[in-house]
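Quick one: this structure, given as structure tokens, is what I'll be asking you about.
Just one protein chain is left out here, and the rest sit where they should.
Moving on, here comes subunit A:
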Amino acid sequence: MSTYLYGIVAAAHPARVDGLTGVGEEPGPVRTIEAGELKAVVGDVDAQLRAKRRDLLAHETVLEALCLQGAVLPMRFGVVAEDDGSVAREVAARQEEYRGTLSDVDGRVEMNLKVSHHEDAVLRAVLIEDAGLRQLNEDLRERGGGTPDERVRFGETVAAALAEREAQDAAAIVTAVEAHARRQSDGPAVSGCFLNRSFLVDRGEIENFEAAVNAVSRSMGEVADIRTRGPLPPYSFADSPQPA
């Protein structure tokens, strides 16, 4: 058996984890390990654990429960230590750093925005805005699409216009919501989305943050699709900020 890590909390965190289902094919109880002035929230797993969807869900569910009870540093999915002793040792060894980060995220949650364009709507928008592109489009259409070379060049110009539009919309969205956030962090590139960004938001600001998202979403009409996820455990803010 190995020790699976869900997250790190302060010693004073209630860490009520009874009844939660952990990762693994036959999940054991979720429990805590004392580590200096911190607690690590852990479970036992088979060292040969092969991650499945249910495990991702279990990881997230445990962390959401902890997040509702107080500040938590969520681990990335899948971190496994040899045994409880090594967890206690490693966490205690860095407790100053972890306590600092815990106080950064205390009372705050992660809100993630993923934004994509509806293709036909955004194409229509860029053509309507750009008379030159519109003329080219009509010209090519009248000639049955034009030569392959012309079509590629036209498509490339359209792609550039779309990229510009994405940059504009991303900036507008960030400007609209960032007043309600403490920090922000870009997520990994997700296909189809031109913006994938997380915001660290005070619990008391969640409603205002969501209202700002809804307002900017309305202002963009049918062109942009903004998907908001949260409140989430602060995955994107669990590492101490890198010194510049």
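Please note the rule applied: contacts are C-beta pairs under 8 Å (C-beta built on N, C-alpha and C of every residue); 3 or more make two chains touch, one makes a residue touch a chain; residues count from 1.
Here, contacts and distances are computed from a predicted model.
Enquirer: Missing chain's UniProt protein name, "histidine kinase", "ABC transporter permease", "Cytochrome c" or "Gas vesicle protein A"?
Expert: Looking only at the record, the undisplayed chain corresponds to "Gas vesicle protein A".
Enquirer: Touching the left-out chain: which of A:13, A:39 or A:59?
Expert: Residue touching the chain left out of view: A:59.
Enquirer: Out of A:12, A:159 or A:179, which touches the unshown chain?
Expert: A:159
Enquirer: Decide which residue listed in A:33, A:88, A:201 or A:226 touches the omitted chain of the complex.
Expert: Of these options, the touching residue for the absent chain is A:226.
Enquirer: If the missing chain were put back, which residues of subunit A would it touch?
Expert: 4-5, 7-8, 25, 45, 49-54, 56-57, 59-61, 64, 68, 73-82, 86, 90-91, 94, 110, 112, 114, 116-125, 127-128, 133-134, 137, 140-141, 145, 148, 151-156, 158-159, 162, 185, 187-193, 196, 198, 206-207, 210, 213-214, 217-218, 220-232, 235-236, 238-239
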